[in-house]
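Accompanying notes for the structure given below.
For this view, one protein chain was removed and the others were kept in their places.
Entry: chain A
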Amino acid sequence: MQLAVWTYEGPPHVGAMRVATAMNGMHYVLHAPQGDTYADLLFTMIERRGKRPPVTYTTFQARDLGKDTAGIFQNAARQAYDRFTPQALLVGASCTAELIQDDPAGLAEALNLPCPVIPLELPSYQRKENWGAAETFYRVVRQLVDKDVRPAPREGRRPLVNLLGPCALGFRHRDDVAEVRKLLGTLGIDVNCVAPLDAAPDDIRTLGRADFNIVLYPEIGGEAARWLDQALAQPAIRTVPIGVGATREFIEEVSALAGVEPSAALADAESRMPWWSRSVDSTYLTGKRVFIFGDATHAIAAARIAHEELGFEICGLGCYNREFAREMRRAAALYGVEPLITDDHLEVEDAILNASPELVLGTQMERHIAKRFGIPCAVISSPVHVQDFPARHSPQMGFEGANVIFDTWVHPLVMGLEEHLLTMFRDDFEFSDAAGPSHLHGSARHTDREAGTTTTLQEVRSDGELAEARPADLAIIWTAEAEQELRKVPFFVRGKVRRNTEAFATAQGRGAVDLATLYDAKAHYAR
């Protein structure tokens, strides 16, 4: 057993729901007890869909166990077909139904429904949401693709591609697709099918018409693309165009495979990010310590942007999906950090505290961790809450995506001038670091109000100090003078300085930290 308060990923059948909900004309009959319908509200509330997910739950109850759960499943499947007349039907079991061992595949086959039935085997006690989505999409593709449909001869027509991976409940999938379509349009390439998002089973049948595939999200589309490569010899582009550099590489790879001229797309006038990053305003971003965590694809892409395009220093990099551990290790090696591959948010929290970053890029969970410790944060990956399914156009991919990313990441940081003022006038009442950056200040006060206490500037400071969690057994005394000096260190590295100094003092056998120890330690750790 594993003790969990919060999970980065849902169970695999939620991944299957994401594929079913993304598609048109697909229906999913899920053998599941009462209550599993909670997952509907991820789609209707977080993604704000105006339609119910196309999922029928069998809703068996305790009194049904051991008698007619199989009959209940067959009734539900038949009624779902009659009501929704889907082009294809997915059938499978949730975690509880997996235990009672009805066989959805066999039961559905016995019904002889007049549409393809795609059985799903999703091991709930081993695998998770992303795997469930990838497996479901792979099964759909494998069963529905017509292998006789092949690309038309190239003469006299534009290249044709499929976009694989965009899904329901995907982080910015809607806008990424729009952005990539636009980019392909500039290159003179047509899109045959985007799948699973907005694709019907009939569209899946004709995937073979495309010259090649573009895998936008390897977590969901990777498996299906691998199979299409084997079965139809349809090559796949796996470079994910998140960031300016990755987008350029993507354009070049796609152009080479399609045999088109890339220069028009590469010279995108809408790409403002490189100049924004080079302008002197951004100089203060140099060497900012950033901690990155999310799904592997977004985290790896973010690390490259942080390193090459914004001049940050990467002090931590990790992902929660083990399936992509190899890719993550390779990326972490590039930046000389230890890869963090875990689905335990407490481990991530410890790693963040140890790394003492000035910016955290992560999921909804890291947003909350960062808020607790007063560290600026931006969201780069699922799982996300409702505010990250925005009304406005906000892709992560392509040149517009890079523009969006620049704004999103820089916004939570203390603006350069503000930081300068904090250092220059640290004892001035308006700029004292106890006042915190203006945009974080509001939330700090808010948190305190929720806790039912009144807040003064002084208390905000002492709250910030809480972030410097240290083991109780390290009872090293600080002289008042040294403590005062420590206050002058910017708040976001203060915890690290305190820990380093104490470690140094302990190693040196000094019982107390005075001014000299503080600066000796600083010299010791100087890079």
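Just so it is clear, contacts are C-beta pairs under 8 Å (C-beta built on N, C-alpha and C of every residue); 3 or more make two chains touch, one makes a residue touch a chain; residues count from 1.
FYI, contacts and distances are computed from a predicted model.
This figure omits one chain of the complex; the name its UniProt record holds, of "nitrile hydratase", "NADH-quinone oxidoreductase subunit A", "Light-independent protochlorophyllide reductase subunit N" or "1,2-phenylacetyl-CoA epoxidase subunit A", is "Light-independent protochlorophyllide reductase subunit N".
Of the candidate positions A:28, A:57, A:409 or A:504, contact with the unshown chain belongs to A:57.
Annotation for chain A: contacts to the undisplayed chain at residues 1-7, 9-11, 13-14, 33-42, 44-45, 48-52, 56-62, 65, 75-76, 79, 83, 94-96, 99-100, 123-126, 128, 365, 368, 372.
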